[in-house]
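Only a portion of the chains appears, each positioned as in the full assembly.
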């Protein structure tokens, strides 16, 4: 019998997703499927649409996608779901006819990150946030999670504070959110400018994978290591090294490797099952396959890193 | 005409190769030629072709418009806002959006034609300005119609059924209308003649009594208007516009399509059919890559490489023919 | 030939040279020789192949058959650089200067004085004066080339060719926008070079110059040799015979009476000469010539009249109605058109065909859609009437010879059927036959009521064509000459000194 043909679609090109594609590779061998990975080079919803259309034309039977704009892509996702099995990962589109969501809740992960900031700054202080862009669903939720946690607000993933909103309550004050549109040089420049502007910054938070190392560079160049805490997201090597060295307080890691592996596993098993009743049973309840985020700090970094190296086969 | 032959040949070769290699032994079908794929492809050609004409209008005057992608972004953010947030109907929303884009074009035209600023500078600033403005305007929120505007979305996603399985995408028809109108304007009317004359030699055209400034300004208006129309189609198609990236780099695709299709950057040369073919090639190549290869990582490399190879072959052939004919 | 001369091979020789352009045979089996210390004039109608032959000798185009011999030895000139290093310098028919350089920079371009890779700017500036002086160009060496008037640019090109100190100097219509004073100076320079043993090739449509300078005349007709004249055989008739192969009818203008005033100008001041106000009147059926030295403000006057340049004051009336400032388009609709000085930059859209160029100013009058029948008619008529050497209305103008391009410009403006026709150097580079044709057309149009104002640097032409001559100096009209006072001497006096006014 032919191997099931599957596809794993990301929302941009990033190191993060390279790890995800290792999970895809693992799943290919483990579950006997054929799979392609597609990363939209400019990270736009438009590209994603073209990619999905072409995958369907190619005859792919199952697709796992991280929708760039879940709110407005419902119709498109429904169309895809009509021609192939569809699951979402990394970012959910609950209104669509997707079968299941594989991943974590970015808002909750953001709150987890906020807790790391609280740990790093127990006495409170000024915090500056950095994020690739703010019109991407997962980025907004993540940022909102951090904000809500620091301001001790109730859990409400649909809240959105504008970029220039005044965010101060209790001990913590969020001075600004800088966006760099994935330009690292710009990210570093923004971090430097923030350090120049505020002499009392207590912590800087990088919400995208490549950002914590840039923050670290900036803090180093300003000779404010230790005075300015760095908290991050994801598992960039430099971030992990920073945790080992004690320059980065901690990072929240998702598990892109499992996003890739698990979503393909699910798709493969669904495809092999022809009986729709039994198919239904294969799906997790709530249609949510939780791959929880984890907080990595000095306490657990060594073990985490070793495991990561082993999975990705990198030194 | 000779210029169009080259691009037509390249397009045919790429399409034929793709069709041949896209044979799927399981279904016994040539995937590239499947109704579904052709519909998608033709729709994209329609969308991007409109932008190609936007670029072409300014290039024939010897200018350039780098702000096309940002004007696409303006249309992509303003149209959903008018429809959903302001709550206007489809037609007025479309009209206001297009009027706004035309005003942007007029502004470019005035700066270039009357104030004598360099088109490259004016539109580069426009590229930054309008995108930045839209980021502020949309508060970095994604703009889209949600479930609204189903009627209007027909413009971008609708199909005119030709057979049971195949329908002609509406954007392709829009492109056809734009292309025929442009062809008539360029080759059959006095304005077209004047536009081409001023594109080649603005001073001589002015001495001949051609209202060069007014025409130049009009070309910029046409450009931004078409870019805005394209932007409306794009946002109606994908139903989601993020100001920071929507339409980003499209000016380059548009210009590349036009130039590939024989619109000369020094001005005063261009064939409407060529622009369509150029846009088609720019859309077929990524389709090819996604259908045939397991990784789309090399997409950009292949697109760039094929265009460059085409340009080199074209130029070498032209030289060689010129040499042979003279003997 | 004496045995002595045979022993010394000619400086430069072309043997059986052929050159084809798509659809045209520009040169076929042409022989040509220049010896040391002689001035050879090359004559022929427009499009006869003169410039092409010279370009082949200067390495600018590669002939596809035939040989070029330098001092008796065959050479291959792959590019202008080869020719320059072989001692062959060419002054191109069309201006070819880099206008972002200074006068000194342009003068030494390609042969800069240097110390290692570094420029010796001071030395070049100092030496520039010498060469500029030699051609009588009185500008500072640091003047940007872009600020020079066309005539001055032409002098600069000549100075540049002299600076190359070539063994063979080819001048392709060097005097086409020069006035008598500069031309006389050029004669002296050419004679001096001849004395130094330089071989000079001189192309001109001004037969007077040929008679004055040439030791030998070579004729070209339709890309072939049409004969030679030795020094004593050079007469006007012989030259015309060599070029055209038939006799030319010299048209005299029929008697006429001027009509109403159609152009009335009062107190007009231009940018270049804000201090000088110009007033003039031109009547129907009148042909008015404007004479003056280089840079006397003639071009500026005409440009301001049609509104290409903003006018600083004054009033213009065309056929009784005041002309508003709206650029050439407004002037044209009022019936006032200008045939500009620089055909390449202002007169023609080089990439377009003869048809498209000829119809450009008038197409609008025929409605919104392009009227192709009208266009073709117009172009065909222009080609026939002015004997343009073109393969047809569809030939790109840029591939015509210089003189033929000028004829197309002429055809374009005649078709506009204006009330007042302003012409700036209308016959620059046009051959004698076509010139006679153009004069006859102007006479005929004037007889029908047209008013003509023309600027020409060719004094012969001014005297032959004009009913009345205005002489300009320093942006102002210094003198108005009619009837008996219309002589070469009076014009020159008025142009150069005060007492003539």
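Lettered A, B and C in written order, each chain numbered from 1.
Please note the rule applied: a residue touches a chain if its C-beta (ideal position, glycine included) is under 8 Å from a C-beta of that chain, and two chains touch if they have at least 3 such contacts.
All values derive from a computational prediction rather than experimental measurement.
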Full-file chain stoichiometry, since only one instance of each kind is pictured:
A x1, B x2, C x1
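The rule is short, and it goes like this: only the chains that are shown with their structure count from here on.
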Using the average of all C-alpha atoms in each chain as its centre, how far is it in Å between chain B and chain C?
45
For chain A and chain C, what's the span in angstrom between their mean Cα positions?
73
Name the residues of chain B that each touch 2 or more other chains.
none
Going through chain C residue by residue, note those that touch at least 2 other chains and give them in order.
none
So in the complex, the part of chain A that touches chain B is made up of which residues?
2, 36-39, 41-46, 49-51, 53-59, 68-69, 71-76, 133-137, 160, 162-163, 179, 181
Mind pulling up the chain B residues that touch chain A in the complex?
24, 26-27, 31-32, 34, 36-37, 40, 44, 138-142, 144-147, 234, 237-246, 248-249, 286-287, 290-291, 294-297, 299-300
In the complex, chain B touches chain C at residues 187-194, 196-197, 200-201, 203-211, 268-269, 322, 325-327
